[in-house]
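One protein chain is absent from this view; the other protein chains keep their places.
And then chain A:
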Amino acid sequence: MAACSIEDVLAKVEKDEAEILKNITVHKELELEFDIGNLAAFDKNPADVGLFRKHKKEEFLRSLARDNTQLLINEMWKLPTERVQEAVVAKLPEPHTRLPREKPLPKPRPPTKWEEFAKLKGIPKKKKTNLVWDDVHKEWRRRWGYKRAKDDTKDWLIEVPESADPNEDQFARRLKAKNERVAKNELNRLKNIARGQKVSVQVPPKDQSKAELGKAMQLARISTASVGKFQDKLPKEKPTRTVGKKRSFQPLIGDFNMEKQRQLDLLKVMENKKPRMNVTRAVNRQMREEDAEAARHKKEGRRGGKGGKKKGRGGGGKGRGGPKSRGGPKSKKHHGK
């Protein structure tokens, strides 16, 4: 009898527990993935589309949402909790969904000239106290700024030193010295920034060949206002080969007959009523006209097929480029004919 009752008791306890857990358990085929740090849950179970269409949309979605939320809340309640000012608070783990940053990684500030020197020499940074004892006012004052410890702008009397001009305004001299110091500091600060930026932006130049470097040097030499006429030459620089139009002149006293013939021809040309025909010019013009006609025929044919501004522009461009490129081989053909 006792044994039966014990079994009954155990069975009842189990049933009760199951009942309690029934409220919060949800059956899913695939476990959900949780990202508790972001309070997010990802359900990969394929949803039953048939069921979705049969029932009303909202109810299906609501029941699905309820199930998923229950699972997420179950996970949340498993977290370690603590009491913070009469509220129960759960400690969240780090979010592990990889999300992109909004700005790139911060670059460390490039070191200043002094910082580099200090690193080289091994000079450590000295920590300064915030306040300095001011004997004049007999109190602790800040090191710099408003109401600082040793403020020499407030002096109502400056002794003229032995070496100075008695008519000089010492106050103005002090002010000018301060302005110079400020300007120098500002200049150094800007120089540090410029140096820092140059280092971070500059790309190491590709290895250039000797010829390329020579050409670059030549161009640099003639890139002055007087086209390189007054540029000094480097000690080992070779004299440049002349670049430019070559002009050759006939010797002063040469072939007399040829000179006579040339001058007579010149007079004949000047006397002529009608202009002399430039054969090459005429041939070029003729070729250009023929090419333009051919291009126009081609364009019309293509326009009938496809049509559109782009094609027309392309055709026109092709036509324009044509004679220059196709002048050579075509001319030979013409001669052949």
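Note that a residue touches a chain if its C-beta (ideal position, glycine included) is under 8 Å from a C-beta of that chain, and two chains touch if they have at least 3 such contacts; residues count from 1.
By definition in this document, contacts and distances are computed from a predicted model.
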Just to verify: the chain that's not displayed, which of "Centromere protein P", "CIB3 protein", "BRCA1 associated ATM activator 1" or "Ribosome production factor 2 homolog" does UniProt list as its protein name?
"Ribosome production factor 2 homolog"
Which residue of A:190, A:213, A:227 or A:269 touches the chain not shown here:
A:190
Among A:10, A:73 or A:187, residue touching the chain not depicted:
A:73
Any idea which of A:102, A:135, A:162 or A:271 touches the chain not displayed?
A:102
For chain A, residues touching the missing partner are 19-21, 23-24, 35, 37-47, 49, 52-53, 57-58, 61-62, 64-66, 68-70, 72-74, 76-77, 81-82, 84, 87-92, 95, 97-106, 189-190, 193
